[in-house]
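All remarks here apply to the structure that follows.
All protein chains but one are shown in place.
For reference, chains read A and B in written order, and residue numbers begin at 1 within each chain.
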Amino acid sequence: MMRLPRFRYYGPRSVAEAAGILSDEGPEAMVVAGGTDLYPNMKRRHQTPKTLVGLRRVAALIGVRGATTAGRSGAVSRGGLDRSGGMRIGAGTTLTDLERHAGLRDHYPGLHEAIRTISTPVLRNMGTIGGNICLDTRCNYYDQTWEWRRAINFCMKCDGDTCWVAPGSDICLAVSSSDSAPMLCALGARLHLQSRRGTRAIAAPDLFRRDGIRYLTKRPDEILTTIDLPPPDGWRSAYRKLRRREAFDFPVLGVAACLRFEGDVVAEARLWLGAVSMAPLEAREAQDALIGRPLTRDTMEEAARLAYPLAKPVDNTDFSLRWRKEMTRHFVLEALSACGP
Amino acid sequence: MAGRTEGLARPARALRVVGRPVRKVDGLAKCTGALRYADDIILPRMLFCRILRSPVPHARIANVDTSKAARMPGVKAVLTGPDLPIPFGILPVSQDEHALCVDRVRFVGDPVAAVAAVDEDTAFEAIQAIGVDYEPLRPVFSIDEAIRTPEPRIHDYGDSGNIHKQVALEFGDIEHGFREADAVFEDLVFYEGSTHLAMEQHAAVAQADPDGKVTLWSSTQTPHYVHRALAKVLGMRPAHVRVIACPNGGGFGGKSDPFNHEIVVAKLALITGRPVKVTLTREEVFYCHRGRHPVLMQIKTGVRRDGRIEAMHFRSFLDGGAYGSYGVASTYYTGALQTVTYDVRNYKFEGVRFFTNKPPCGPKRGHGTPQPRFALEVHLDKVAEALKIDPAEIRLRHLVPPNTLTVNSLRVGSMGLRACIEKVVAGSDWKRKFRLLPPGKGIGLACSSYICGAGLPIYWNNMPHTGVQLKLDRGGGVTVFCGEIDIGQGSDTVLAQVVAEILGIEPIDIRIVFGDTDLTPVDLGSYSSRVTLMMGNAAIQAAERAREILARAAAAKLEAPIERIGFGDRRVFDVEQPDRGLTFAEAVQAAEAREGTIGTVGSYTPPPSAAKYKGGGVGPSPAYSYSAAVVELDVDPRTGWVRVERVHLAHDIGRSINPVLVVGQVEGSVYMGLGEALMEEQTFRANRNGVHKFPSMLEYKSPTTMEMPEVITYLVEDPDPNGPFGAKEVGQGPLLPIAPAIANAVHDAIGVRIDEVPITPEKILRAIASPSKRCGPKRIPDFAWHDPIRVPTPWAGVVDPARSGDRS
Partner (left out) sequence: MARVRRSAKKKATQDPARRGGQRTVPAPRGGARVKVHLALEVNGETLEVACASHRTLLEILREDLGLTGTKHGCELGECGTCTVLIDGRPELSCLVLGIECEDRPIVTVEGLADGPRLHPLQETFAELGAAQCGYCTPGILCAAKALLDANPDPSLPEIREALSGNLCRCTGYIKIFEAVELAARRLKDPGAKPARETLYGRQD
């Protein structure tokens, strides 16, 4: 049986308490929420923290502000949105609770779809939105047991020197495999981080770094506490995911699209690609090509054509890279179509 | 000959239990968590074993330093190769494995050392503390490399270099056959390797008795063969070794070999005097493998205008992995059953298996036959297209007739393929769909056949293949002892139903004692779809003998002639005055009073084969099952994505002992066939030490509930004279037509040929983009074949073979 390495466990009740433990214990400590990402990694000896800080009991991290259905908190206004007109999600909220949240489904269908497609219903009962945002980057040379990795003489991301995906590379090319991350970038979400030193809020894209090892800008002593979604006014969103099976599998491509229309014309466009790089990628040229034009088959195809070169898959996930790259066009097209009126 | 009994010769009486969808005898135990699998066994003072495996694909072991591990607190014993120097293997000709590698490792994952410790954490830490010095040897990872690299040899035995086994057989005159043909067709086809992925990871527990005997509980499909291997390697009398097979959490062929971990825990138990358990991790299960061989094939047929196959030349190249396993048999199986569906007049088969530095391949559901079946059925689809004959029609025209010998002298008894094809053609509305569906929608057909048990045992002997013992209790209970092991296919239930049928009692009155080499008579194991037919026949014999004893006693008691004694509803009665009778328990008591303790035995040996040539040991079977499949699917031409909408599968079962379990086997076979056809691949990174690409449940893609299409099952019941109540197999055959039916349906949908399994979206796009509208192998290796063994056809000398009804 695959078993966890030994560690000391803390189960704090507040974020401040958790942050205090992290700060005291230093980089040998890690936080764990649902555990669905960290525990497999620990069993494979990717991470062997001396101390684990479990966030399950931190009530402040759980729930959706302004929710009409969850009933966990706060003032209700405008069909499930909070006072600002947006939505505030605790990072420790399970994916299942979000999937079942009518306000999320109605106002942020793209994020709802991204969450609905994560792994399996059983894992969504356990995994949290915060955990999915901070998901470790993935790679077929990395997501293996210690014994397997020893047989390839380890890799740059853990215990070794070389990135076997591209042995000339001086950075690790492990893939950002979060479904929610590209969608939160496209939605313009803000993320709140808390440590003993204080709190800070950053735009979602600023959390991610194109480096398979240091893939988050979050410091080890910081805890992701809250996700703020801006008001959905006039925005339409959609998410399309490519994977082999309709359950279990991580994305090998995720396309997150958010469009705001003025009349028939696209006023603002945000298009992000997931699972094609070490961080979510913004398809700027494709966005620009959409703005100021009606969302016709031609404009969508033009956007898909412009987004396509951004996807530079490497041989570290399921499917062949050529085909994955090729699929970018179709999935961008589909995601944009789904945003259409 | 032991075997079928007078029971079937009786005037047919209405069946009461056979043919009924009764609940599996272990069904509720499985649904309450009560059933004990090997890993559920917990014994006092039990130690835990972990095995250190090679991180290099091919090397000499220069030194193993276990001193540090041995000193660790909690470590009770450490083993290395020299502790178990005697080799073993499933086939007598391939005794090429060691419990722990002695001087050489042959693939990443080969076992090198083992530890028994007080808990698994300690055992895990201890194997990490073992230092091994390896002297690397050049590895080979492919058939081409194996041909190019005769040295260093992976094994010192086998044909030559890294060629494990080459076979060449010619039945009739192939050149003559090609001359008789109106057209000649040729295809190159590749079938990727895949693994069983049974949900249960292999586990074993061993316990040594104070008197030096040892007992092993294991998740094995073949306790008898494990017993032999264990006694051999431990150097113990078989009488002092007991193997108990636990209910398998799925087998599919993956638990049919004796395994190194079974021997290791037995040795550790003997050394430590304490029970020792090993449970493999999922990754280690991928290294045990013994799964589907990757096979490259060339098929060439000479065909008449009406589709009749005058000549077939079939070649297969098998990538065998690092050990022999069942590989010699697998090699023959890639050629043996090409002849039992459609009439082939002349046939030449050449097959070769190579050693490569990867986990060993072996038998997976359909053992060696899904690959050539894929090649044949896809090839025939192309032949039909070229000859402008409907694919169903070309098959129906040239079926092997029942009760005949094939070109390679396999005796076909009942043959229900015609009915199978007619069912799926009618059920799918084939005639209004084939070549008539809108672009992107396709329909495809394929057929297959499989053996109902191998005609010969794995090691040469003339004893029965299976035995059944009955013990009748005064309380009316019946205990049935048989060495069979239920791997989920329902063999316990078959056994209970057959005995209950004959003794007129209910399956729930029967206790099954299975898979225990001390308690039960030998059954060779749950492989080659042999259990229902062979064990069923032995059970009929044992039950008929018990029935006779009871009938004698009841006749005396009821003062009725013995011919009038009937059994049913837990009663033994006078059939002419049914209210005059005894309860079953009373009948047992009367019989026991009359004749003493009641126990009977039955056994079964398959009928002798007509295939009297070298290599003729593989292929003969008491009966052959037949299947036909029609697959309906969508292909997205922009992405290459295939979505299977519906599968129609008709299966010639002979007779269903338990129809709901038969339907379940069909559905499960379809599922596994779909996985192989569309996504499953056991592949390796040749440039990274030959590691398994993804030894995990996440990246080895097994279809989920979301991928499973609708399956419509049709059962064709044409009782076979060799089957118990006419029953044939169902566990393996229905897998075979799935992959070719999908390939043929993809062609119907978008006009491209995918001559390669798995059929992935990228291959479909590649085929669309290619001028040939095909994706598949382009060449076969240049290989020097032996001269074939020439075997006359059974009809050699007969003036007009086509018209002779029984060519035997």
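Here, a residue touches a chain if its C-beta (ideal position, glycine included) is under 8 Å from a C-beta of that chain, and two chains touch if they have at least 3 such contacts.
Values in this document were obtained by computation on a predicted structure and should not be read as measured data.
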Next on the checklist: Considering all chains of the complex, which shown ones does the missing chain contact?
Outcome noted: A, B
Checklist outcome for this item: Across B:423, B:530 or B:685, the one contacting the chain not displayed is B:423
Checklist outcome for this item: Among the options A:84, A:125 or A:337, the absent chain makes contact with A:125
Checklist entry - On subunit A, what residues meet the omitted chain? => result 1-9, 11, 27-28, 34-36, 39-40, 43-50, 52, 54, 56, 96, 119-123, 125-126, 146, 150, 154, 157-161, 213-214, 220, 246-248
Next on the checklist: For review purposes, identify every residue of subunit B that touches the missing chain, sorted by number.
Outcome noted: 21, 23-24, 26-37, 39-40, 42, 55-56, 60, 62, 121, 124-125, 128-129, 131-136, 196-201, 247-252, 281-282, 423, 426-427, 487-490, 656, 659-664, 666-672, 674, 696-698, 702, 704-706, 708, 711-715
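Rule of thumb we're sticking to: only the chains that are shown with their structure count from here on.
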Next on the checklist: For subunit A versus subunit B, what separation do you get between their C-alpha means, in angstrom?
Outcome noted: 44
Next on the checklist: Per the contact definition, I'd like the list of subunit A residues that touch subunit B in the complex.
Outcome noted: 1-3, 6, 140-141, 143-145, 147-148, 150-152, 164, 244-249, 318-320, 322-323, 326-327, 330
Item to check | Parts of subunit B lying in touch with subunit A, wherever the complex brings them together | outcome: 53, 55-56, 108, 120-121, 124, 279, 281-283, 638-640, 679, 685, 688-689, 691-696, 698-699, 701, 703-707, 760-762, 765
